[in-house]
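For reference, the structure discussed in these notes is given below.
A protein chain is absent from this complex, but the other protein chains hold their places.
Right, chain A next:
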Amino acid sequence: MGELLVVVALRWADGRARVDPLTGEVETDPRGAGAGEADRCALEHGLRIAGAAGGRCVAVTVAPPQAEEMLRDALACGADAVLRVDVPEWDPRLADSGSGTAQALAQAVRAEFGEPGLVLTGDHSADRGTGSTPAFLAARFGYAQALGLVELAYADGALTAVRRLDRGRRERLAVPLPAVCSVEPAGVRLRRAGLPATLAARTADVPTVPGAVAGEPVTVHAARPYRPRAKELPPPPEPDPRLRLLRLTGAHEQRDPPRVVVTDDPGEAADELLGYLKAKGYLA
């Protein structure tokens, strides 16, 4: 296996976009835009993994020229190279499913750097937040995917990860390479760039390649505060407050114990899931 190429895909977004209280229009400020916390964690993971593997870490984005500041920060933190996929007539209100962004990224990365060994992203971007781009990236590259990770480590050529499960449980994964991984904004914090590297990055050229992302503009027709519909919930009949609390939390309810199913066959895994859903009454 050759040198490990770690690509970190960063989403450039205004994390402090505000909604005009009078018109409902979303107002963004490119000066305050940058990588979200999850993307910054992804970059830190990328730098660490590339360092451990003796490989290269490159940071890429699909964004307008203002995003070059974000890529310069990545350079200052230690990225070996950066690349901006330029989108003509960038409109932050364009709604993209993540497919278009993934296509533009995959195309540019392959053309500029070749096939990556690992692609990292944040789990959700700060603006759209659907978390779908990493899955589309995995499909574009044809790689395995492990999404929404809270830990990621590379040792002896193997990538291991931890993912959050319901009820506080954790799932440990052995991720086969090449892979696309997305990480939660947790566990690590992007390193503080040193001053010499920061000064050097300030004047560094940011390579740019043309790209295109198809999308539909989002129009806000009306804006109002989110108010979930009230749901009538009669109090439990127990006279003892403690028992009422236990009933409400469901702490003493009988549950099926968790069952671990290990299979390499996707068909078997699908049958297992469908059988479970049928047994629970979710499927006829």
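Here is the rule we go by: contacts are C-beta pairs under 8 Å (C-beta built on N, C-alpha and C of every residue); 3 or more make two chains touch, one makes a residue touch a chain; residues count from 1.
As a convention for this text, contacts and distances are computed from a predicted model.
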Seminar exercise, completed: The chain missing from this complex carries, among "Manganese ABC transporter ATP-binding protein", "Electron transfer flavoprotein", "Chitobiase/beta-hexosaminidase C-terminal domain-containing protein" or "Phosphate transport system permease protein", the UniProt name "Electron transfer flavoprotein"
Seminar exercise, completed: Among the options A:Arg189, A:Arg202 or A:Lys278, the absent chain makes contact with A:Arg202
Problem set entry | Residue in contact with the excluded chain [from A:Val6, A:Ala106, A:Ala179 or A:Ala193] | A:Ala193
For this session: Write the list of chain A residues that the hidden chain touches.
Result: 18, 20-22, 29, 31-32, 34, 69, 192-196, 198-199, 202-203
